[in-house]
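Here's the structure, in structure tokens; my notes come after.
The other protein chains are all here in position, but one chain of the complex has been omitted.
Just so it is clear, A, B and C label the chains in written order, and each chain counts residues from 1 on its own.
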Amino acid sequence: VFAEDGLMHAVRKGFRYLECSTVSPETTKRVQAALREKGADALEAPVTGSKNGADQGTLLFMTGGPRAVHEELMPVMMAMGTKAIYCGEMGQGSTMKLIGNHFISLMLEALCEGVVVGRKHGLALETILEVVQASGFASPYFAFKGAAIGKRDWSEHFAIDLLVKDQTLMLETAAAARVPMPGLAAVREVFQSARAQGFGREDICAVVKTLERAAGEPS
Amino acid sequence: VFAEDGLMHAVRKGFRYLECSTVSPETTKRVQAALREKGADALEAPVTGSKNGADQGTLLFMTGGPRAVHEELMPVMMAMGTKAIYCGEMGQGSTMKLIGNHFISLMLEALCEGVVVGRKHGLALETILEVVQASGFASPYFAFKGAAIGKRDWSEHFAIDLLVKDQTLMLETAAAARVPMPGLAAVREVFQSARAQGFGREDICAVVKTLERAAGEPS
Amino acid sequence: VFAEDGLMHAVRKGFRYLECSTVSPETTKRVQAALREKGADALEAPVTGSKNGADQGTLLFMTGGPRAVHEELMPVMMAMGTKAIYCGEMGQGSTMKLIGNHFISLMLEALCEGVVVGRKHGLALETILEVVQASGFASPYFAFKGAAIGKRDWSEHFAIDLLVKDQTLMLETAAAARVPMPGLAAVREVFQSARAQGFGREDICAVVKTLERAAGEPS
Partner (left out) sequence: VFAEDGLMHAVRKGFRYLECSTVSPETTKRVQAALREKGADALEAPVTGSKNGADQGTLLFMTGGPRAVHEELMPVMMAMGTKAIYCGEMGQGSTMKLIGNHFISLMLEALCEGVVVGRKHGLALETILEVVQASGFASPYFAFKGAAIGKRDWSEHFAIDLLVKDQTLMLETAAAARVPMPGLAAVREVFQSARAQGFGREDICAVVKTLERAAGEPS
């Protein structure tokens, strides 16, 4: 955005900028401030949904910025996705997105630790998934990632490198607000290890291989 | 079971023992061995589902032991609950139950860390829940516990003291199989802190108060 | 002690029992109670000092029990070691010993994490040790374990299996007093992983191999 040949040069009064990638709340605030100086404005609108989600138009936007701009850009978002939830002022959409990836991190860690300890005690992945999905803490996410783990299919929907980037942004955002996140901090080191072991470009469910190695299993 | 005036004295050939509480896999194996010496047998069948679940017959059993005994005791279980999933031999039902509570632990930690960091950045609990529940990692569990947190209603469905007991059993069971569980280990200390702060008999969602205190908020 | 052919049968009035191994405070209290019923008494006196310490009489005892028994058994302890510090009533010697091994755990983790990250940035182990030992946080322990790591000499002074046993006792003792130990909890999972990877009988400094693997290095 700020690069010498970047977007800012093209900005005119009334211009609207829709930021869909996951960046830090600080970054989106800076972009907005720069745009406003030129009579333009921005809406941050990070998305959730896998690659497949993008293909099939099932993306969910979580937006931050002026509500009027949210309304204004609704048609644009609805062309790409199915839902847009207004989270509040600039920065809060990004924060929400990071919180979402924090949920994903702990849910996936729960699944993978559970799968490794279960297997060592003779419990099949299918049994674990059957019980989890019949219980009150069921989630489509466990079915989605559990199936990939079962097939040992690491093809990327969401790369470990990217999740670690977001975990780090989340911890920085939490530090700025002085909130300890002991669960996420522990889990980030596991994903960090997965990167170190060469799985950074694989799907985040490949973190199970790191936990298998930590448990002394070949993988 | 083994107490002097315990169950063992009453055991006759053909007796069937249904263990529904959450104990360590080692314990259920020991009970089974003792019963078999007397021509009896056991089925472990820990349950999931809240107090309300018990009232309304929506309990889920996860069983371990001989499959024949599972079938035999099916009518008994169906009188109390709605589903019974056979997990494998004795010990595997208990292990499954502990894995389930491990899932709960990390999901609740994810929710509570997310709520505290979100609030400090001005994100309403309702917004977080709306986004989470519209996403691929939605779960009825987040709605259930999120609602209680929103009302700051700590009345007990599952007490912190009990969850910590199960987290400890899980870590012991994992240690026996030499499986590190870095996520659960970190999270257990948070719940441990909640006990220390006097919330042991409150519902597990009261752990959010411990995270609030860690973040310097009065609560 | 309590076994059928155990010590208790030989106990007479005035008998003194010196418990030198590392057990839980609960255990030593139980032993003492049983002995007192017979007019005997016990002193717990776990030791610190490596195998070499035992050979050369440089063991340090940390005792718990009646001070009179501590004085009474002083000559026995001084025949084996060089110092005995009275820690307080029965259980407090064991607690002190566990706290000592907790110190060792975090200091060794500090050294090993530091060595692995330093090496990846081109810092020699010798340089790290030179700086640490010239600083205010120097310790003979870093020289001792650093030298072994430098030679990749994993011959056992204190086995990983034993340290994990004590870390677990420490966490149980802390849980009984409702004290969270987030540092130790995280570190125990690393040592747990070392056991899983087959290093349980090697010296505790072999944990560096587990951290190397976590960092994607062959080892």
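Here is the rule we use: a residue touches a chain if its C-beta (ideal position, glycine included) is under 8 Å from a C-beta of that chain, and two chains touch if they have at least 3 such contacts.
Just so it is clear, the structure is predicted and the values come from calculations on it, not from any experiment.
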Among the options C:Val132, C:Ile160 or C:Ala206, the absent chain makes contact with C:Val132
Just one of C:Cys20, C:Ala42, C:Val69 or C:Ile104 touches the chain that is missing; which is it?
C:Ile104
With the full complex in mind, choose from C:Leu73, C:Ala174 or C:Ala206 the residue touching the hidden chain.
C:Ala174
Determine and list the subunit B residues touching the chain excluded from the picture.
182, 186, 193, 195-198, 210, 213-216
Hey, which subunit C residues sit against the chain that's not shown?
25, 48-50, 53, 60, 62, 83, 85, 87-89, 91-92, 95-96, 99-100, 102-107, 109-111, 113-114, 116-118, 120-124, 127-128, 130-132, 134-141, 144, 170, 173-174, 177-187, 189-190, 211, 214-216
What does the interface between subunit A and the hidden chain look like in terms of residue numbers?
164, 168, 174-175, 178-182, 185-186, 188-190, 192-193, 195-196
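Assume only the chains that are shown with their structure count from here on.
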Suppose you list every residue number at the subunit A-subunit C interface; are over half of them used by both chains (same) or under half (different)?
same
Averaging only over C-alpha atoms, locate the centres of subunit A and subunit B and give their separation in whole Å.
28
Inter-chain centre distance, subunit B versus subunit C - centres from mean C-alpha coordinates, in Å
33
Subunit A-subunit C separation of Cα centroids, rounded to whole Å:
42
Multi-partner residues of subunit C (at least 2 other chains):
182, 186, 193, 195-196
